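For this depiction, one protein chain was excluded, whereas all remaining protein chains were kept in their positions.
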């Protein structure tokens, strides 16, 4: 059964330097506040897994928490580049960044395999592309019935998987709705898991399109109102599109970025 | 986009003698009326696919529509045997019945592979069991990353997949809720698909726990009120447990069975 | 006695994979006694169902209505059962052998069966993936056999190393509860040993009802008789109807 703890306790007890950590939320319900807490606790040498690294990974990379990134699309959605991600790959600043790169479908299936307790998943993809050559977690596999050549992708089982959700009840059952993306699979693939939530309520009244994750599948739940900003939580607040656009200028320059992080993240309480 | 047609038209135009037909509904929303219509149209030489063959398959087998059964649990739930199924396997009456037999997990993954456009799915299972030896649609497969031995199951893509749902709108979008089982995967695995529904409504108002299948994934929708009886449709009618118990006596004897089918199915309008 | 003995095996907050019949009765009994927070999972996809009466089928409406959440059948098998997230799985069968392998497929030859049984259902993966497996089965020479007609589900295969060899993740069967007593696998050989006899049952009766040369534990115990509270709970459960 999930323990209900504070966000800072959760990151302190569940995440170690050198861990593989997945932070999921496909454009919606991105666990931003967990990322801030990881930065405040100056975790090091992390392998971050995320389909769309987004601002959360840009910040963790720029602050030197990340030595490897497993991803499938590393941009600022609708805006352009992630400048901290680019600076790390192109110039090794603040640290060199190793990458393990997939398509969305490929990384999705790595999570599905991880959630299913299998060492790999099978898919139609990669053949003829450059990723097929450069990515070691992709391999040929042949159908034992038809002989057809397909691709296997290696399962991913993060040490810790973090997602953000709208609500939990007092037993730690979690409810999310709207675009629910890859969150369930990412959570189930994790050896440990943390769900940050907008609020804890007495009763999770059913909602159309909701996904309810029982407490017994979760390690810890932490309350973190606004924990997705500048991403959004359907029913709670909207996506701050202006901030995504503003991030381009903030993150483009190393000093401006460090100053912003100091003022807005490092000095903030969790 | 799905065409809205009558049940008899649907079975006539979508199902041919010799076809592979999946009829799904895991204990709930079993497409019974579609089975009755198949019997009335005296379809022959069908391969029926169903995790839990249940009364619907017992009747189709007893009436001589079925030459092969692909299944994973062939009993009368909570009651005992399916006597027509047993009579066909044990005594070849009315026709010999070929079987391709799996575990629930195995047949589930055959539908998942079929729905995913893959020739097979990978799972942990079968090793050490008799099914591993007698079932040709199971084969060893090895993880290209870890070397671990697992099992592949062949995809299944029925010529026609039939499910029952609570409602559709006038465009043919379908909504079901409650226990939704393997229905979505079975439907998507089919080369053609038919959904029988309790009613057609102007607007599918969202419901907690509902599954909405867009019209463009469905070949035809047919209205069939009470189409699941004696199974049930959550929100419409309850499971007729008494009839499941009564079926044991009706089906035990060939003549009693034929008489019941004549009076209750063959002479009824669709 | 069987369902009471099985109910006692369950602890509060455990996650149990439940089939219809005796397992469902045992789990619902435990929930009314010492394990109110037992999480019951039916393979139809209902998680945390809290039925007020015993369901006839795993698809009964009340299971869905009282569940914490309902998931698809692929999720049940691929996301919940296969990765080993379930604490306890219950199984029955038509036949069992000394290594707790089970047959629920056929009696006689597979291609020309004397009796065709319903088949595997969820059993092989429950046997393979649950952390612990509890088997419930009435004891007779026809059900406790030297050699199964068909291996539907693997207990310990042909001995202590087979589960590892087959890549089965769970610990396998931990106890077999019958109408006469209880058998547990020997920690080393994994052969089933009679460790308990139920009150008023003779050991000879158990030996006669076993189709193989049954080994008896050095310290054979008598199952604790049903308490008044257990008997009342079972009566009220049965009275609520199927």
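For clarity, chains are labelled A, B and C in written order, and residue numbers in each chain start from 1.
Criterion: a residue touches a chain if its C-beta (ideal position, glycine included) is under 8 Å from a C-beta of that chain, and two chains touch if they have at least 3 such contacts.
The structure presented is a predicted model; accordingly, all values stated were derived computationally and were not measured.
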item	value
Which displayed chains the unshown chain touches	A, B
Of A:125, A:172 or A:214, the residue in touch with the unshown chain	A:125
Contact residue for the chain not shown (choose from A:181, A:214 or A:227)	A:181
Full-complex contact with the absent chain, from A:7, A:21, A:38 or A:51	A:51
Subunit A residues that touch the omitted chain in the full complex	26-28, 51-52, 71-75, 77-79, 81-82, 85-86, 89-90, 101-105, 108-109, 111-112, 123-131, 134, 148-150, 178-182, 184-185, 209, 231-232, 234, 238-239, 241, 244
For subunit B, residues in touch with the removed chain	1, 115-118, 173, 184-185, 188, 212-214, 216-217
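By definition in this document, only the chains that are shown with their structure count from here on.
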item	value
Greatest separation from subunit B - chain, by CA centre	A
Residues of subunit C engaged with two or more neighbouring chains	69, 78, 82, 129, 169
Per-residue overlap in subunit A, given as positions that touch at least 2 other chains	117-118
